[in-house]
Each structure stands twice: as structure tokens, then as C-alpha cells.
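The structure appears right after this line, and notes come after that.
Here is chain A:
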Amino acid sequence: MTKRILIVDDEPNIVVSLEFLMKREGYEVAVAGDGEAALRAVEERMPDLVLLDIMLPKKNGFEVCQTLRANPQWQSMKIVMLTAKGRDTEVAKGTALGADAYMTKPFSTKDLIAQVRQLLGLS
Partner candidate 1 sequence: MLQGWVIASVSFAYLGVLFAIAYYGDKRADAGRSLIDNPTIYALSLAVYCTTWTFYGSVGRAASTGIGFLPIYLGPTLMAGLWWFVMLKIIRISKANRITSIADFVSSRYGKSQLLGGLVTVIAVIGIIPYISLQLKAVSNSFTILLHYPDIVMPAKAAAQPLLQDSALYIAMILAAFTILFGTRHLDATERHEGMVAAIAFESVVKLLAFLAVGIFVTYGIFSGFGDIFSRVESVPKLKSLMTVADTGASYGSWWSLTFLSMLSIMFLPRQFQIAVVENVNERHLARATWLFPLYLLIINIFVLPIAVGGLLHFPDGNVDADTFVLTLPMVERQEVLALFVFIGGLSAATGMVIVETIALSTMVCNDLVMPVLLRWKSLRLQEQQDLSGLLLSIRRWAIALILLLGYVYFRAAGEAYALVGIGLISFAAVAQFAPAIIGGIYWKNGTRQGAVAGLLAGFAVWVYTLLLPSFAKSGWLSLDFIKEGLFGMALLRPQQLFGLTGLDEISHSLFWSMLANIGCYVVISLRVQPSVAETGQGTLFVDVFKRTAGTEGSRFWRGSAQVQELLPLISRFLGPERARAAFLAYARRRGLASADALEANPDLVHFAENLLAGAIGGASARVMVASVVKEEPLGIDEVMNILDEASQVRAYSRQIEQKSHELEKATSELRAANERLKELDRMKDDFMSTVTHELRTPLTSIRAFSEILRDDPKIDLLERKKFLAIIVREAERLTRLINQVLDLAKIESGNAEWHTADIDLHEVIEESAAATSSLFSDKRIGLHMALSGNVPTVRADRDRLIQVMLNLLSNAVKFCEAERGRVRVALSVEGGEVRVDVEDNGTGISEADQRTIFEKFRQVGDTMTAKPQGTGLGLPISRQIIEHFGGRLWVSSDLGKGATFSFTLPLNGSGAERREERT
Partner candidate 2 sequence: MNRPNLTGQRLVAVFLFGCVMFNYPLIALFNKTGKVFEIPLLYFYIFTVWAMLIGLMAWAIERRED
């Protein structure tokens, strides 16, 4: 069965690149431009993995992550946080809120693909 990935980012060009990468890897891709849209998309159909930016309009990545992890139904869903702010405190905060992995922008596409694969148990 094809794995589903939800991309949450407000930078159109980054979304384009991530969408391209994930589709090329054979995943089914959904896109959300802000925190609220991300939650709606998860409710609609739970993805296997979320690529979650932190600096988002309406609801930031931390809040989204917290909401997702609060729902027991979505425990199996993997969350990879992406941020352009590279401070250690943010990494720690993301992990504490239940993110499975954390990647700093700009990221290496290879590393990202490997990380996603590993989390989805495909490697």
C-alpha cells in the first residue's frame, strides 16, 4: 500500500520541492499551507507521515504537533519537523512535543529521503 505524506509549509517553492521529492519516492502527497489546514487535512485522512514546518501562519508547528499527539488515534503517525531556526532549544522543544525527527533548513534531500524512509519502516 502506498504511504501517504502530508507536507505542511507556507513557502510555495519549498512545497514544490518537497512534493516533487516525495512523489518521486512513490508516496501519495497532500499539501497544507498553514497550521489549521494541516489539522483539517489530518482529520480528513490520516497520513503516515507529516513534514511539518514550524513558522506557520494561524497555528505554528509546535501547536500542530501538540494537537496531533494529543489524539490517541494518531499515535502511529510519524512527524518530522522542519525549521529554518536552528536553535538547540527549538530542537529540544520539538522532540519534547512528540516529533519523531527534526531537520534544519536547508536540508540535504538525500538525508530527508532517508529519514522519511526509515520512519516509515521501508529501509
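Just so we're on the same page, a residue touches a chain if its C-beta (ideal position, glycine included) is under 8 Å from a C-beta of that chain, and two chains touch if they have at least 3 such contacts; residues count from 1.
Selection criteria: all candidates are chains of the complex that A comes from, given by their letters.
All values reported here derive from a predicted model rather than from experimental measurement.
Trainee: Which numbered candidate, 1 or 2, lies in contact with chain A within the complex?
Mentor: 1
Trainee: How about chain A: which of its residues touch candidate 1 in the complex?
Mentor: Those residues of chain A that touch candidate 1 are 10-14, 16-18, 20-21, 24, 33-34, 37, 55, 57-58, 84-87, 104-110.
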